[in-house]
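A short worksheet on the structure shown next.
Here the complex is missing a single protein chain, while all its other protein chains stay put.
Chain IDs A, B and C follow the sequence of writing; residue 1 opens each chain.
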Amino acid sequence: MKKFLQKIRFEEWKAWIYLAPAVALLLVFTVWPIINTLRMAFWEDYSIMKELGGTLGNEFGIKNFEKVIKYQGFIDCLKNTMLLTVLTVPISTILALVIAVCLNAIKPFQRFLQTIFFLPYVTNSIAIGMVFEAMFNIVGFGTNNPSFGIINNILGVFGADPINWINAGSGYWQNIAVLVIYIVWNALPFKILILLGGLQSVNKQYYDAAKIDSTPRLRVFTKITVPLLSPMIAYVVITGFIGGFKEYSSIVGIFGDDMQAVGGESLNTMVGYIYDALGNQEGRASAAALILFAIIFVVTMINMYVSKKKTHY
Amino acid sequence: MADKKIMTTMHEKDMQKVTVTQKITKVIVQFLLYAFLCTMALIIVFPFYWMIISSLKSTVEYRLPIPTLFPQEIMWGNYIEAFTAANLGKLFMNTVYVGVVSTILSLVITVLSAFAFARLEFKGKNALFAALLATMMIPGELFTITNYVTVTKFGWLDSYTVLIVPFLVSVFYIYLLRQNFLQIPNELYLAAKVDGTTDLKYLWKVMIPLSLPNLISITILKMMGAWNSYVWPRLVTSTDDYRLITNGLRDAFTDMSGQANIPVQMAAVTVVSIPLFLVFIFLRKYIMKGVSRSGIKG
Amino acid sequence: MKIVLQNLTKVFPSRNKKSNEEVVAVSDLTFTIPDGKLVGLLGPSGCGKSTTLYMISGLQKPTGGQIFFGEDDVTALSPENRGVGLVFQNYALYPHMTVKQNILFPLQNLKGADKLDKNTMLERAFEAARLVQIDNLMDRKPSELSGGQQQRVAIARALVKMPRVLLLDEPLSNLDARLRLQTREEIRRIQRETGITTIFVTHDQEEAMSISDVIVVMKLGVVQQIGKPQTVYDNPVNLFVAKFLGTPPINVFKAQVANGKLVINGEAVLDVPGATDREVFAAIRPEGFIPAENGAMTCELSSIEVMGRDVSIVSKNEAMLTPTIRSIVDADYKISATAQNVKFDLKPHKVFIFDSETEERIYFGGQTAPETGI
Partner (left out) sequence: MKKRIISLLLVLSMIFIATAMVSCNGGEGAGEGNTGKVAYEVPAEGYDGSAVTITFYHSMGQKLQDVLNTYIPEFNKLYPNITVEHSSMGNYDGVRDQIKTALTAGNQPNIAYCYPDHVALYNVAKAVVPLDSFIESTIPVTDATGTESVLGFTAEQIADFIPGYYQEGAAFDEAGTMYTLPMSKSTEALYYNKTFFEKNGLSLPTTWEEMGKLCEQIKAIDPDCVPLGYDSEANWFITMCEQYGSDYTSLNEDEHFLFDNETNRGFVKTFREWYQKGYVTTEEIYGSYTSGLFTATEGQKCYMVIGSTGGASYQQPPQVDGNPLFETAMATPPQVNPAAPKVISQGPSVCIFKDTNPQEVVASWLFVKFLTTNVEFQASFSMASGYAPVIKSVQSNPVYQQWLDAANGYTNLTAMSVKLALAQSDAYFVSPAFNGSSEARDQVGTLMQDALVSTDADIDATIKKLFEKAVAECEYAAD
């Protein structure tokens, strides 16, 4: 028995050696930042510059949080983030599900189409942001012979007159529409892939059984495919929400650093707010980051709870 | 079954009609499937198409009111200018170097940690693992400033180390690999233990070969991560000998008056996207499997 | 409703790209399954029995030939429109549905004239559940049931929509021995009660023989013999069928026919009037031996196993092709275990001769070829 115990202790000691590099790096580059963020968040009116200049008081409390929550700009950022997430996650999930099911149902060209649908995943989001901006932008806006941009031209083909998507004075909802299209476009590949992987791992016999039971195509989808895929769908929705809350680069990609169309409402998001506040109010940036983390944590817990109820495992 | 006789409803129906309608519906369904998939594919591919043809247009043609769907005169010059103006060659080498080194090192760390989490028992294992998972949810922006101060204190600024070391530990891949290692039956490990194989040998001989597809997809995904990183490199590098390709993109082509030369910018963007695209084409299978497997365990 | 298969063939392109020769799974199958009968498709694994079953169900498309349900040519008809019930080898119950939902599922798909309202569906479902005696498990999930119970749910699901034909793919292979016997009887009883034409596939010849009205023995995609189990057992058309049926298996010897006598290992063991002289295979059923002081055939005794009602004698012989010779005789014959040799006489109707090249049966004495088909 003694030898056995001794062996266990040796085993334990060895495990920590393997984990040493990971734990060390994590302590320095993850744990300390978290602690430092908490420190900055709770240190009232904290800013790095003030700390360097020694002009910081040393009361601790939730003043930073209050300041952030009371600031209308932050509320707008929260509203924008929620709106974008609530719009893009369902749309991209449903679209990805339908595409994955269709892809799974065809044989010829399946690999080719699969490759195309996976393209956005391998591209640089800032790069494609520029392309989207170029597509929706009206070059020479306000002059009398503007070039309306490719999207408006396509709309023109269908008889619709050009819409001012992202230029000066464009409406908030037009801006949101462009962002939703871009975010969904970016989110599709990962979702399609996961769902397709899930579909292919479903036992073929259930579909044969459904054929024998002469189930119509739509009922096969709703009654068999979706329930069996529910763990995958839950995973995609959960990661979708987490990603949605951290949306930032797509807005910079299209609207540039001032995060809004000229004369339009601000499209800034929570992460955008954090970056702006990092300029000279690190206290508030940290507070906002913790608020964001809390929201993500709560929403993920709700999602997990709901998905545990719904998914068949 | 009250009455013995089976109600055979199918029989009355006229066989011919059923087979014909069935054939027609089959064709219609196939057609709809392909129509839907092709339109969606078009929507996905269109920005790429637009990127490539814009990169070949002259600035004048680019500004035409009615954009041309194919460049009237191909401007290959844009690509040369993209390469020379933004010194993409050097940046490209930097990105590849950083990508390869960080991937290898982080692979080693991921394998060791995943092995420890999957196979070895030690106090606080689950708590530590849960803590790791928690960090996945924390927005990265939180860390940027503090990490910047730390790396500057270490004096790593404007070097390859600062681009590589801070991101060696990716919790997600440790989680992924641990799930994969767990699928390998424990008996194999115990058996190996009995006939005296050391952990590392066992790891090398048994576990790694078995989870090779996963390792390859992790490697590719890690490379792509290095390829797309933008904020951190921009913060920590200032000279061209260490800057990465994405930094070269954003502000390289705005001339003095702030007028961005879009075609050249698009050329640079295309150049940046091609390597990733090629990697994807050749290693398609692994990327797909890696990413989709990450979903299986949910 | 009888099922007619007309020169049914199925060819699969071989899986590895390099070699392009195809695999002929089923070749030129023609036989008729009488209405209301229980037919066993029998044969070693890879003989095309499952493929045939799936072609009948519509899940596999035949490369040639036709299938008729009664007068209707259903060859091109998709499974949805064939009105077929199929029980898969590993049940394929929908894991996320309860037993009740699983059984109700096919009923909910009926449309047009066959549409049922809610409570007739429920009533039919409970009827089917009672038939297979699982009406007490209605609200359980498949994962909570034993193999046997899942098997019965699968059968109930297949039967509930009163299909024209019931197909079972190796229904008993996933069950333990005791449950297998019991379920075998269940299937027989259910088939009798519903009178539904049923085809089931198995590689276990005992199972097939015990409950089928008719068995179809197949090998490498080709039908060897069709007939009542007893007829096929007693009158095999070739060596394969003889060897395939019967436990313990038939004993096979290298032998010759010399002027009307069957000579095994130099001993003329049996008169075989009507057989021309040639090299042959002689196959003797274990119950075909009669121990006799001066029996025609001498074998070297290995061991004797007493099984109560009868005795199993294990012996050896120069000319034997099977590893041992096993004969089952009535317990009354007293054979001393220590004897060096044992002599037997043979019951003519338990001895079959097969041509050594074609392995086709050679009939002698009173033996006549079985009539083909049902």
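Everything that follows uses one rule, which is that a contact is a pair of C-beta atoms (placed from the backbone, for glycine too) under 8 Å apart; a residue touches a chain by one contact, two chains touch by 3 or more.
Quick caveat, the model's predicted, so the values are computed rather than measured.
Shown chains touched by the undisplayed chain in the intact complex: A, B. Shown as candidates are A:17, A:62, A:94 or A:168; the residue that touches the absent chain is A:168.
The chain that is not drawn here is touched, among residues B:29, B:93, B:134 or B:212, by B:134.
Residues of chain A that touch the chain left out of the display are 34-36, 38-39, 42-43, 47-55, 58, 60, 67, 71-73, 137, 139-145, 167-169, 258, 262-263, 279-281, 297, 301, 304, 308.
Although one chain is not displayed, chain B still touches it through residues 126-127, 130-131, 133-134, 145-146, 148-149, 152-153, 157, 235, 238-239, 251, 256-260.
In the analysis below, only the chains that are shown with their structure count from here on.
The chain pair sharing the most C-beta contacts is A-B. Of all chains, A has its CA centroid at the greatest distance from the CA centroid of chain C. For the pair chain A and chain C, the distance between mean C-alpha positions equals 59 Å.
For the pair chain B and chain C, the distance between C-alpha centroids works out to 54 Å. Listed for chain C are residues 78, 80-81, 83, each touching two or more other chains. If you check the complex, the residues on chain B that touch chain A are 29-30, 33-34, 36-37, 40-41, 43-45, 47-48, 50-51, 54, 63-67, 108-110, 112-113, 115-116, 120-123, 125, 128, 132, 135, 137-147, 150, 165-169, 174, 199, 224, 227-228, 230, 246, 249-250, 262, 265-266, 269, 272-273, 276-277, 279-281, 284, 287-289, 291-296, 298.
Interface residues of chain A, counted against chain B in their complex, comprise 8, 11-12, 14-16, 18-19, 21-22, 25-26, 28-30, 32-34, 36-37, 48, 95, 98-99, 102-103, 105-106, 109, 111, 113-128, 130-132, 134-135, 139-140, 145-150, 153, 185, 188, 190, 193-194, 196-198, 201, 217, 231-232, 234-236, 242, 245-246, 249, 271, 274-275, 278, 282, 285-286, 289-290, 292-293, 296-297, 300. Here chain C touches chain B in the complex through residues 1, 69-70, 72-74, 76-78, 80-83, 113-114, 127, 131, 162-164, 193-196, going by the rule given at the top.
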